[in-house]
Structures are given as C-alpha cells and as structure tokens.
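Missing here: one protein chain of the complex. Every other protein chain is in place.
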Amino acid sequence: MVLPMQDDHFDIDGDTLHEECGVFGILGHPEAATLTALGLHALQHRGQEAAGIVTFDGRQFHSERQLGLVGDHYTNPATLARLPGHMAMGHVRYSTTGETILRNVQPLFAELEVGGIAIAHNGNFTNGLTLRRQLIASGAICQSTSDTEVVLHLIARSRRQSSSDRFLDAIGHLEGAYALVALTRTKLIGARDPNGIRPLVLGELDGKPIFASETCALDIIGAKFVRDVENGEVVICEMQANGEITIESIKPRVPVRERVCLFEYVYFARPDSVVAGRSVYGARKRMGINLAQEAPVEADVVVPVPDGGTPAAIGYAQASGIPFELGIIRNHYVGRTFIEPTQSIRAFGVKLKHSANRAEIAGKRVVLVDDSIVRGTTSVKIVQMIREAGAKEVHIRVASPMIYHSDYYGIDTPDPEKLLANQYADIEAMCRYIGADSLQFLSIDGLYKAVGGEPRNPLAPQFTDHYFTGEYPTPLTDLNGRQKNEPKQISLMREAG
Amino acid sequence: MVLPMQDDHFDIDGDTLHEECGVFGILGHPEAATLTALGLHALQHRGQEAAGIVTFDGRQFHSERQLGLVGDHYTNPATLARLPGHMAMGHVRYSTTGETILRNVQPLFAELEVGGIAIAHNGNFTNGLTLRRQLIASGAICQSTSDTEVVLHLIARSRRQSSSDRFLDAIGHLEGAYALVALTRTKLIGARDPNGIRPLVLGELDGKPIFASETCALDIIGAKFVRDVENGEVVICEMQANGEITIESIKPRVPVRERVCLFEYVYFARPDSVVAGRSVYGARKRMGINLAQEAPVEADVVVPVPDGGTPAAIGYAQASGIPFELGIIRNHYVGRTFIEPTQSIRAFGVKLKHSANRAEIAGKRVVLVDDSIVRGTTSVKIVQMIREAGAKEVHIRVASPMIYHSDYYGIDTPDPEKLLANQYADIEAMCRYIGADSLQFLSIDGLYKAVGGEPRNPLAPQFTDHYFTGEYPTPLTDLNGRQKNEPKQISLMREAG
Amino acid sequence: MVLPMQDDHFDIDGDTLHEECGVFGILGHPEAATLTALGLHALQHRGQEAAGIVTFDGRQFHSERQLGLVGDHYTNPATLARLPGHMAMGHVRYSTTGETILRNVQPLFAELEVGGIAIAHNGNFTNGLTLRRQLIASGAICQSTSDTEVVLHLIARSRRQSSSDRFLDAIGHLEGAYALVALTRTKLIGARDPNGIRPLVLGELDGKPIFASETCALDIIGAKFVRDVENGEVVICEMQANGEITIESIKPRVPVRERVCLFEYVYFARPDSVVAGRSVYGARKRMGINLAQEAPVEADVVVPVPDGGTPAAIGYAQASGIPFELGIIRNHYVGRTFIEPTQSIRAFGVKLKHSANRAEIAGKRVVLVDDSIVRGTTSVKIVQMIREAGAKEVHIRVASPMIYHSDYYGIDTPDPEKLLANQYADIEAMCRYIGADSLQFLSIDGLYKAVGGEPRNPLAPQFTDHYFTGEYPTPLTDLNGRQKNEPKQISLMREAG
Partner (left out) sequence: MVLPMQDDHFDIDGDTLHEECGVFGILGHPEAATLTALGLHALQHRGQEAAGIVTFDGRQFHSERQLGLVGDHYTNPATLARLPGHMAMGHVRYSTTGETILRNVQPLFAELEVGGIAIAHNGNFTNGLTLRRQLIASGAICQSTSDTEVVLHLIARSRRQSSSDRFLDAIGHLEGAYALVALTRTKLIGARDPNGIRPLVLGELDGKPIFASETCALDIIGAKFVRDVENGEVVICEMQANGEITIESIKPRVPVRERVCLFEYVYFARPDSVVAGRSVYGARKRMGINLAQEAPVEADVVVPVPDGGTPAAIGYAQASGIPFELGIIRNHYVGRTFIEPTQSIRAFGVKLKHSANRAEIAGKRVVLVDDSIVRGTTSVKIVQMIREAGAKEVHIRVASPMIYHSDYYGIDTPDPEKLLANQYADIEAMCRYIGADSLQFLSIDGLYKAVGGEPRNPLAPQFTDHYFTGEYPTPLTDLNGRQKNEPKQISLMREAG
C-alpha cells in the first residue's frame, strides 16, 4: 500500500524514500521460526515498524505480530516457543505513523474450507482499491486496510479446490508489483509479479527450500543461494506425505522481460546482497565511478553522506584520485529514539544523527557523495553543517538521476510537487537552494551502465525506472479510476492500538 | 461463545459461574463515549476481561478495544478524545485465559458497501459453529473466534439494501440467546432473542435512547428506564436528517412467551438492577425467606458467603429470627491480583479472599447462606475455615437448586461430570464431601416463587432453567451436529496478543 | 509522615481518613517471603499505594519495593525467587499522589559497620523533621523524604556495638507514634511507642516468631496469636548459632498506660482483627447499638454506607428492631481504576462506586449509618443519591463523634478548617449542609463504652482520641518548632519515578 509521506512528520532519517517490506519463508526445517527470525533480522532495512511470523506445526497455525524490530521480540525463548513447527514465514514492514496498527501487520491469515493460509507481501497492487471495492460489494468483510488482504479474499472466494490453485487464481487478478510468500498446511509458495519489480530469491539450507527478499537473509543463516524466483513465476514447495519436499515452477502468464526496480540498487537493498545476479555494493561503487567520470571536480576530499552514499563515494574517490575520508560521523544511537521530540529538539534535525568531522573538513574543498536526493531538505542542512565546520567549497554529487515521478509499487514517495526536481526550473536553481558550490546528478545511462553494463534501451527498458522517466511498467488502475477530490481514505474505521 | 472452565486454572473467585458480557449503546448525545464508559463500568460485573467502545462522528467510526477493566482505560481524557461523536456503543467481556485475545474483543466492526456497522453481543448462538462453517465454505474470512463475527458476515452477505434490513435478515439465521446492540452511521439497534434469555432494556437520557443489559447502567448516568426490549423484538433508533430521533419496533418472528434466564436473578445481575420488572435484590431476599421456610435449622447466627449470598442471608435471618452477622470478611484487594501465584500461595486458596471473623464464629452454630454451588470445591474450603475459627456447627443453605446441566447460552459452566450434583449419589454424600453438619438447597418451586411469585409451570416454564432441569429452551444445533470426539477447536490459528 | 490531603485530588474513596502503613516480619521460616507477602496482603487495607519486602539469606539481604498492591507483584514465582532466606519483613504504605515515589517505599535499608539493617514503620514521629535537620547539619545524607529514614541514621550513628543496642539507642530519640519492625542478620525486632498508639502483635507459626500490625495477618497464614507487643516494649527475636530462637523483652522507658488510637476501632483495622484484646467487629457493632440508644429514630429501614458502616448498621438494626437492608450497592471494580478521569466523569463522583438500591429505598424512611464523617462532602452526595431513589426521609447516624482536630500520628487528615465539625456552628447547620432530615453522632462516652466498656476517664483517657477532644498524647515538637509560614517542603529534590 502506498501511503503519502507526511510533511509535518519528524523524520530523523531525513529526506529518503522508504521501502515497505521484506519477506521470508522456510519449509521443513526443525528450527523454522528461529531461522525466519534471523532472516527477517537481515531484512530489517526493508521495514522497521513491525514484524510478524506465522508457523504451522502439523495441526495448528501459530502467529506473532508485533510493532517494533525483529530483535525486540522474535529472538527470546518465550516468543519462539509460541511458534512451533517445521514451516514458517515472516514479514517486516515499514509504514507511516498514522497507520502503524496491529491489524495491518503481516503475515495475514485466513481459514479456508480447505485449511488455513497465511500470506506476506512486498510491493503494491495498482488495482488494490478497485478489487477491494468489488469484494466489499459482494459481502466480504475487510479487517485491515492493507491491500494484501485482497489476495486473501480472492483466495477464499476462488472456486478451485487446492490452496495452490486458489493462489494462482487469485494472483491472476493482481496488477502492480509483488513478491508474495504464502504458507498452507503443506506448502510454501513464492511468487513474483510479471515484471519482477520486487526481488525474491530461492535458497536452500540442509536441503530445505527458502524464499527471501534478498540474498543477505540467506547469508546470515548460512543458506545457499539457488536462483532468483523469475518474474511472473510461482514456485510451489510442497511437503509430501513421505516427508519429501517437491518443488514445482509455474508461469501462469505469458512471459515478459524482467524489469527490476532500479531503486533496489540505488538505495533499498543491502550492499552485501546480490539482486538479479548483480552485487549491490559493486553497482553502487560503479555509480560512483561513473559519476566521477560524468561530473569531475577539483577537490581535496571525498566525503560520503552516511550510510547510503558510502559505496559510491569510495568509487568516486578511487576513480578521481581524491582521498576518501569520513567527514561526516553518524550517531549510532538514533534508532527508534526521539519519538515526538519537543520543537526545540526537532530544530536540531540532522545534527541528531550526523555531525561534521571538523578536522577533516576545515579549509578543504569537499565533494559530498549522496545516493539520491528526494526533496532536498536534508541536503540543505548537511551542506550548512559542512560549511559551519569550515569547508572552503562544497560540491554535491548524486549517484542517481533526478526524481520527478511518484512510485506506485511499494515505495513511499512524497507528492510530486514536493520533489526537488519539480520545484526548481533547473539544476542551478536547485544548487542555490541547497547552498552548494556545485551539484551534479548521475545520468540515467550512467546508472543503467553501473547496474547492468548497458545504457538504457528506450524501446524496452531493462529496469523499472518511472521515478526518473515517467514510464510506468504496468497500468495504474486505481489512480486512473479515482474521482477527482475523492478521499484516499481506505477504511471508515479508526482504531487505536 | 461457551468456553470450558479449566480445572487447572487458579480461580480466586472460587467456584462460581461466569457470565460473558454486558452491552450498552446511546444515540444522539454529545457525551456519547463518556456515558458509554460509565454504563459499561456499571455493567463490569458481567465481564471483567476486556472492554471496547465504538463511536461514529458523522464521518468516521472510531474504535478502542482493550483488555482490562473499563476504568483502566476509558475514563482518561486521551482515550475519550479518540472516541468522538454523538453515537456510541460498547461491550464488556468475560473469557477464560487462553482465549483472551484482542481480536475477540467486541464491538466487532465491518465495512459494508452501504457503510460501516459495529455490533456487540451478550449470549451465545447454539448454531454459531454451524453457521461459521457454512460461511467459510462460501469464501468468508473469519478474523476472530467469536461467534459474534457470524452476525457480521450474515449482514455483509445479505442482499437487502439498508443496514437495518440486513440486520433483520441476519438474526433470522440465529438460534440461542442474544442481546445484541448494533451501530450504523444513523442507527442504534437493540435486539433480544425470541425467548428473551438475556436481558436488554431501553432507557432514555435527555430524550436520547439508550440500550443496556441492566437498569444499573441507566441509574449511574441518571437515565430513565423506559421499558424492557421484549423477547424477539428488534428496536431501531434512527437519527433523521432533521436531527430528530425515531424509534421503531419490529417483531420479525411469531411471538413466544418470555423466558428470562433464572441465573440472572440467582447470581449474575447486580442486586440494584430490575430485570424483567423484578428487583434482583428483592428476588434474592425472597430466595432466602423461602429457604428459611423450606430448610429451617436451629442456630446462633446467619452468615452470608460474601458477596453473592448476602441478600439471601438477610432474608433467611429475617424469616428465621436468627441474627445476621458478617462472619466472613472479604478482602477487597484481590481484584486482578494474584496472577500466576506460586504453588505455595495457591494453596491458601479461599483465604486470599475471605477470612473468618473469629469473634462472631467461635462457639456458635452457624448457618452459611450461599447463592449457588457449582463444583463445591470452594464450599469445602469455606466450611474448613469456619470450623477452624471455632464454629460448633456449620449448616449450609443454598439459595438455588442443584445444578446438573451445562449452559449453552453464554454462561461458562464446567463439564457436567464436574458438577457437585453429578458427583455424589445424594445430598448426604455431598454434605459429607463439603464437611458441613447439614446441607439444603432451595427447591425449583421455591426459586420460581421467589422470582416470579408462582411455582414452575412444567408445561410452559416461565423461565430458562435447564441447568437445574435439563429442559433447554432452544435446539442445540452445534452440539447435536458435532461428531463424536470432534475437537472443539474453533480456529486453526493461535495468536498471541 | 503526615501528608496534607489535596483538595483537588479526585478521591473516589470519598471523604475518609487514610492510615499510612502496615508492617509484618517473620524469623526462621523456610517460606519467610511467601508468608510475608500473605501477611501484607491481609494488611492491604492499611496501605494500598506501595509494598516492599526485605529478606536475609544468611549472606546477603534482598529487597523488592514496588508501587501497587501486594498481589500485583509479590505472589508470582519470579519475584519470590528474588527474595530467598528464612528471615523476612515487609511493609504496605498509603501516601498521597505527589509523593508516591519509589525512594520512599519501605522497608528502608542501611549497611552499618556491624552489618545491614532494614526497618519498616507504621505511625509518625512528632519530632521527625527536627531530628532530620539535626542529622543533615552533622553531615547525614537523606535519600528519602520518609521520616522513617531518621531512625536508620540514628542507628548508623549510634556508638553502641550491637545492632539491637543501636536500635534501642535510636528509638530513645523518637517522639510520637510507632510500630516498628527491624531485621538484622540474626534478629527480628518489634517495637511499639510508649503510648502504644499504633498496634503491633506477636504471633507464632511452627514455633517461629512473627510481628504484624493486626491479627488478621496471623489468621491468613494460620499462625497463632501470642500476645500484643506492649506499649513502650521492644521485643528482640534472635536466631542463635545453634538454630534456636530466643525472644527477649525490653522496656527502655518508664512505663505509662497504653492508649491505643480509637480510629483503629472506628475505621482502620479490619473487622476480623482483635486489637488490644478487643474484637474490632464487636466494637463497631456496639457503636451501632449505643448509637441506636443515644439517637433513636422512627424509620423503615437501616442502610449501611458500605463498607465501613456495615457492622454499626447491623448493631443499630438489632438494637432498634428496624430491618437491615443493603440499600446502597458497592461497585467492586473501582479499585485503582479511574486514574485521572475526565472532568465529566469526575462529576459522577460517588456514583462510580456506590449506587442506590431503588427497590429498597423508594417510599421509605431510611436510617443511613456511617462510621465517621470527615469533611462531609461524600455524605452530601450519598444523601442526594438516596433521595433521588425515592426515600421519604433520610436520617444520618454516625458511629463516632465529630472530628475537630488534626492527627500527627500517621493518619492523613485534612486541614482542620476543612473538617465538617469546624465549618458549621452547630449540628443543625451540618445537617442542612448534608441535606438530611436528621443527623446524630455517637458521643465520646458512647464510643469509649463500645470499645472498652467504660466511659472516658477525663483525667487519664484510656485511648488516644485527640481528633475528637484535642488532647494529644505526646508533645508536638515539629509543629511547635515550625516558623510561621515556613514551607512544609521536606526535600529540595523532586524526582520522577
């Protein structure tokens, strides 16, 4: 579900985009819940607001859903004892303040005539509201405001017999981006949308299959990477009566070319993950190298905006020969703190998290390397902080192109008119607003080459890139069907807790 | 929903039956949520585990559902501020430990195509599981294990247009006992089952209609009692566009004679309530008077088992001329305390709550008056405590008949084989087990006369009395449809929190 | 410590006086902490804000101090496991809101050169502030605002060798009321002030000595009552090296006649306790009997103001021949709830706790029997509630004399000018204020006769009774030493938590 970013929300993480979810599942392992907790911990960067795990113990499903970090709840013995069974799946979730309520925390669960099913979802359906309205009109009761619940209702209402056939039936109605994991009494199912916008990998530990949003979730538990779930593919792992596990691959739709979301490489995925066969760290470092070639500058020191800008800054420094230094120090104790600070503390903004390393800045010409710029509000404050520390010049180099368009596939983006690129006529005006001596963005081809080795093919783009280009990979049914001034309100009910 | 009493559960409230719910609703009052909180506080004796309130503010529904007492949450300004609007309804709930989970706390809410509806329920459907299975088979997703959710699905799936017509449609499928309150965007609806097993009254404050389980909820807020909602009646209060409130009465089924549950008089209802036109305190006192006539004994002092036995003990003392004394002192600080006590504290059992007033007991012949005996386990301990305090004789007089049968209408009863009356061949054996010098129960006719003035009419009993007589007022569809050894498990999902 | 009652504090317990403490200790029992928890639970009526237990395990002292009820913390296995040892003592405490902070919760503990000592105190020193100032002037650091800490410092600074000699040394400086229990590595000490204002009893379980504020704490654990600790007596129980326990009695001062606080009988002590040889329930009932003789009235029903007025109402009813009925029903779910209610709920005041039993009140002439009247504010509301329920006449009979004077011995009393007796010229004016048809108080001689069998001896009063008479049993050093307008502030430090 795409939730609008609130301008009056105090976002200490600054002016970044937020991904909404990470998913994980494992079938047939005696430590299923523990491994799921560890996998979700490794995926925590994809969502920090809530986490949930569902297991099946051969007789009953067990569920824990909690606000907060994975490590806050899911690693202590009491919680894990409540999650018995050899089959488990889980979800981490990001969401904006107003809607962080427990009824939306995944996995969601339904009891069907054929037995229970739990599902977890990373992505966003571009026809989710449309489907929701149709379901309610025919008597469905929606308990959450999550668009993931739509999948559950479609499964529950399918006339097919088996739960996996019902799952296939259900995803046939979906548009948009999804990496889905589902758990039934015998099956663990992984599915990726036709374009493969969100990532999902298949791994293996002690011969037991695993699905995870990123390879880093396999690494933490020592599991092997088997392959990516392909775009448009549904992989059904089933525990047979004899204890064997079978794995079946189904491609229910006509195949199209994979188009992974470029922002996975630019910002979301962990640097040690390998997404669609490409090292994220390597891609980011190449973005910095390409940026050094596209936008060189005479300077004394290359300083990353931590932590997102660090790999690109290393690349920029190596390509340019300018020394790399930690000119900004990050305070590691920010985390979930500073909830509802006073106005006077709010005013300190970026300094609660970052501080200038004066000794490396004073009197120097500084190249600041950042991964991306969204609204530019944080950049303004960082430049000001660097100048106050005595920098002679401040040059900003951004390792991705300018962002012009909203995402509808699971990235929380501000209204387009709030984006820096839409607020100023040209790059000089943006540079003046930010207060830098110069400002340069990586070109779209520079980004494509860093990630995939080739420039963008305008006839058949190799990646999902609409935030830069405006070319959306799917129809936007909900958006286009919305009446003018129609409220975005999903639920009539506001519930505390 | 009927939940089995757990034998290994440490129940400091001793060996009593538990009612499951109280309901309250008000339409058109600016202080709707506050008045609902007060009304629920007055109904707290009907359920102490959880409470919920839903309001509608003209635009949106607002919901708070919390474990704990009404006064723990619903009286502070922050909570009430989250419950704006002139329409409100609420629910207090009793439930056994294992199932006290938030998803079951009422009111339950559904968004329909025609707008939202919230419902709260006191009672139990004897065909709730049967309906649930049919709904799931046709694609419904049940989020709670509460049988109340069945009503919501029946409403959501009704083909009728208005929410009140859908409500009428839905309750046409229900068997068993119910006092229901529902809230839509313009209506407050109250309904009582055809037999009127559970009570529900209509009141009025400043011209605004109120529904409540008992009159004590009207008294606390200074509201007037208007009349009982009749058995089988649906009362629909509607806020018209011009601000007027209309009240409509519908009796969708062929009327039968009202049969209120006798246990409302024996134990559940608050003594200051008037149930179906009869003062509960007066009825209890008359039970004691009749008991003194049916089962006289020579003694020095009449001692109530607090607090349930007090009115009957006053009646017994007045009728027998034996002085009434507080021979057992109740510790008022037990409440929700003593959660999971150590085994050595558990052994103190009844003494944590009651203590013998030695000076009034020692050397005396004591008549102990209790409202009812279920398993007899607490009675054993109380007799022992009274003997240790030096009583010369201990005579137990119980102000209701022996209990032989399970309830399926919202009272939590132990398995029949655990009931004292089914464990011993005759009253002498029971008396020996309890350790008293004599033991007598009020007759069924004595109880009927105390409550209604007439003896029981065996052809058309005036009250619901199956726990004493085995004559159930409705079919027991779920029970009779259950396969032998079929698990009672309602949900495949166990959820913490 | 005497804390002023705050007028703007929402006191749902109405217009009553509050005692501050209960104490308990046991030496040589393997279940020492569990028995202490149970004893404190039985003493909970003496203080509900906080409770603490200290044990000694032969090597180390262990302490738990918690806000809340005994049963909230001290009965679960984890807490008791943190309190090992065969020696234990504990304390329950009442205090007004602003000062309910953990650093004041007893027992207080000090490490001395000769080993640790823990003490708990019921009462108040009338020279506590004076001693505190002297101690601070000589370099002592006071961590609490409790006057009990003064005793610890006096012990720590004593030049005597053994801990019991130091204890004797310390109490030599004290004026006022105290029932003290102290625990050292080998001793359990109980002490009562020279007048014996506060009660303290010596009991025995399995041959192990026990101190407790009231006998009800012995009853709950099945311990035997041995005798009262006498006024001015120090009882030292010591665990000898061979495992035997010796008990020594010391009377360090010239003996005076015992003068127990009358309010223990009127209101504080539990009805099943025996204080200074007299049954509290019996005394209260006799107050009602004497009141019926002193202040008869023609009426239809005697109604107690629950729960304090019940025994006197039973006595009044028996002596007058007017039937006793529960005309006011108490809501048992008030407890600690209703914290910081909204103004509109605050306005419901007494109705949150009490409701009129209309069927027993309407059309009747009602005698309301209460134990005492302090400011009269609650009486006004109760009379109004009874009238609204349809009473024809309301006659108030109070089972104790009018209160004119502040207490300085551990009872929290309002400023004298707030007392009803000081606000109106005569009893007729008080009656008009309260809104009753008549109002009568028990005479001081009626009270003395009810408690001790004899009228008051004005030359040597048998009890402490200054709140009625103005005759204080000890000097009021702090009060007389206080400069005009000097702030009562005890500490310079305000600490949260």
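Letters A, B and C mark the chains in the order given here, with residues in each chain numbered from 1 onward.
One rule holds in what follows: a residue touches a chain if its C-beta (ideal position, glycine included) is under 8 Å from a C-beta of that chain, and two chains touch if they have at least 3 such contacts.
Note that this is a predicted model, so its numbers are computed, not measured.
*Asks:* Write out, one label after another, the shown chains that touch the chain missing from the document.
*Replies:* Hidden chain, whole complex, touched shown chains: A, C.
*Asks:* Which of A:Met87, A:Cys261, A:Ala356 or A:Val369 sits in contact with the chain that's absent?
*Replies:* Of all options in A:Met87, A:Cys261, A:Ala356 or A:Val369, contact with the hidden chain holds for A:Ala356.
*Asks:* Considering the whole complex, which of A:Ser138, A:Gln293, A:Asn331 or A:Asn457 touches the chain not shown?
*Replies:* Result: among the candidates, A:Asn331 touches the missing chain.
*Asks:* Of the residues A:Ile53, A:Ile314 or A:Val451, which one touches the chain left out of the display?
*Replies:* Looking across A:Ile53, A:Ile314 or A:Val451, the contact with the absent chain belongs to A:Ile314.
*Asks:* Sort through C:Phe61, C:Phe348 or C:Tyr448 and give me the one touching the missing partner chain.
*Replies:* C:Phe61
*Asks:* Which residue numbers on chain A touch the omitted chain?
*Replies:* Given the touch definition above, chain A has residues 31, 34, 37-38, 41-42, 44-45, 48, 69-72, 75-77, 80, 216, 219-222, 270-272, 274, 279, 281-282, 307, 310-311, 314, 318, 323-326, 329, 331-335, 337-342, 344-345, 348, 351-352, 355-360, 388 touching the missing chain.
*Asks:* What residues on chain C make contact with the chain left out of this view?
*Replies:* 60-66, 79, 82, 102, 109-113, 115-116, 136-137, 139-143, 152-153, 156-158, 489, 491-497
In the analysis below, only the chains that are shown with their structure count from here on.
*Asks:* Give me the C-alpha superposition rotation for chain B onto chain C, in degrees, nearest 5.
*Replies:* To bring chain B onto chain C, one rotates by 180 degrees.
*Asks:* Mind checking the centre-to-centre distance between chain A and chain B? Centres are C-alpha means, answer in whole Å.
*Replies:* Averaging C-alpha atoms per chain gives centres 49 Å apart.
*Asks:* Approximately how many whole Å separate the CA-defined centres of chain B and chain C?
*Replies:* Taking the mean C-alpha position of each chain, the two centres sit 37 Å apart.
*Asks:* If you average the Cα atoms of chain A and of chain C to get two centres, how far apart are those centres in Å?
*Replies:* 62
*Asks:* So which bits of chain C are touching at least two other chains?
*Replies:* Counting only residues that touch two or more other chains, chain C contributes none.
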